[in-house]
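One protein chain omitted, others in place.
Up next is chain A:
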């Protein structure tokens, strides 16, 4: 529930706000009670000046609450000012539609504001009305803005249609953004994406460039449908991370053909079977 999430966010921010907490509480009350939009601009502008820019401090219990309120939501990379901005916007009840207010803010936002605005997506009222605005954010050249939507944010898996979802995954690969941090990555895998990624792999190979091992994760479930077995064979003969990724992906496919291919590489199959390999360890390994 987004109301529960907003309430949790409110507690975390006020807990860390210290003596500025009173100021924030008063402003939030006004915003909820129909203050003019200029009041919202003021609160958003003053947030970093009043509260600073430190990381939002969260303990394990907070993250558990976040997960319970909105599965997939991980606010542990947020900052105190960003969190307060989201809180202000989620609390605001204005005369215009939420999407119009959001558009106006986005058009005049500085870089850090944009990150905050988009991180808050799953907490806002009328989430579906923000489709155009989300598109603008995804098209941004600022990776941090793109990742504000794509990473640790349940909004895309909840609201994106297949076309937008697939293009988010493709863009993540193009800007070297981790796929493992995308909420719903496995659940939203689909054959159209599988085909697009297979083309992507062939393009990278033709150019003599590395292929991100994470790509295989989205192809695995539909490997047979999209005719990816030759590509998997090549990957299983590649570098160690590529072999590991291909093996992990094949395990996710229930077809006997996938089993048979994996069986030809017992060393990789054994690693997966022993639980030594997972997408998390693989992507962390890549980042390191």
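Just so we're on the same page, contacts are C-beta pairs under 8 Å (C-beta built on N, C-alpha and C of every residue); 3 or more make two chains touch, one makes a residue touch a chain; residues count from 1.
We adopt the following convention: contacts and distances are computed from a predicted model.
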Hidden subunit of the complex - UniProt protein name among "TatD DNase family protein", "Carbohydrate ABC transporter permease", "Putrescine transport ATP-binding protein PotA" or "Serine/threonine protein kinase": "TatD DNase family protein"
Option from A:14, A:30, A:63 or A:109 whose C-beta touches the chain left out: A:109
Contact footprint on chain A, counting only the chain that is left out: 41, 45, 48-49, 53-55, 77-79, 82, 107-115, 141-144, 147
